[in-house]
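Heads up, one of the protein chains got dropped from this complex, but the rest are sitting where they should.
And now, subunit A:
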Amino acid sequence: MDLFWSSLGPMLLGAAKGTIPLALASFAIGLVLALLVAMLRISRNRIAGAVGRFYVSVIRGTPLLVQLFVIFYGLPAVGVKLDPWPSAIIAFSLNVGGYAAEVIRAAILSVPQGQWEAGHMIGMSRGQTLLRIILPQAARVSVPPLSNTFISLVKDTSLASLILVTEMFRVAQQVAAFSQEFMLLYLEAALIYWVICLVLSTAQTQLEKRLDRYVAH
């Protein structure tokens, strides 16, 4: 049990300096990317739509671990050498972008057509209607699925240990290799992921409540 407590500090530090910032940064960048891709997907331009579909298809159709390895171990072959952290952030952002794009696209399409028309009627352009009328309503619908994406991302950051990012799971692996207490340390890692995800679930519930204030119950 001593090992549990003595390893807890370094592992929490790994979460605070690795797992959490990696997840937050990737999610933020990924959401922006997802919004852009969703716009491509719903645009009337066929080429734009095809580009968006292709991107989503590639991201969803290949393993995240392979994407990570291509960026970190593969790209140097064509002269692009990236450090572990940028590699991880790029890979995770691209990944979130692919999955969240579909969520956002579906959420935008779930807003009734009459809302676009009312926006146009009061004189708004397509972009203005999207920003002020459609997205605020789409946000409410997309919180549960986007929360899923975020929670998956938090856990997926453990894959970054394989490209040498010192996040929490890499700390666990190092301590386990040194002490040979695999069961204890990996369960400990699992416990910390679980606690983080519990906190996120609670935050999701709060956010949903806030966004539900204008909906009849």
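In this section, a contact is a pair of C-beta atoms (placed from the backbone, for glycine too) under 8 Å apart; a residue touches a chain by one contact, two chains touch by 3 or more; residues count from 1.
Just so it is clear, contacts and distances are computed from a predicted model.
Colleague: Just to verify: the chain that's not displayed, which of "MoxR family ATPase", "Acetolactate synthase small subunit", "Glutamine ABC transporter ATP-binding protein" or "Cysteine desulfurase" does UniProt list as its protein name?
Modeller: Of the names offered in "MoxR family ATPase", "Acetolactate synthase small subunit", "Glutamine ABC transporter ATP-binding protein" or "Cysteine desulfurase", the absent chain's UniProt record gives "Glutamine ABC transporter ATP-binding protein".
Colleague: Who touches the missing chain here, A:16, A:58 or A:121?
Modeller: A:121
Colleague: In the full complex, which of A:47, A:77, A:183 or A:215 touches the chain missing from this view?
Modeller: Counting the whole complex, the residue in contact with the absent chain is A:215.
Colleague: Against the chain that's been left off, what residues of subunit A make contact? List them.
Modeller: 112, 114-115, 117-118, 120-125, 128, 132-133, 136-137, 140, 213-216
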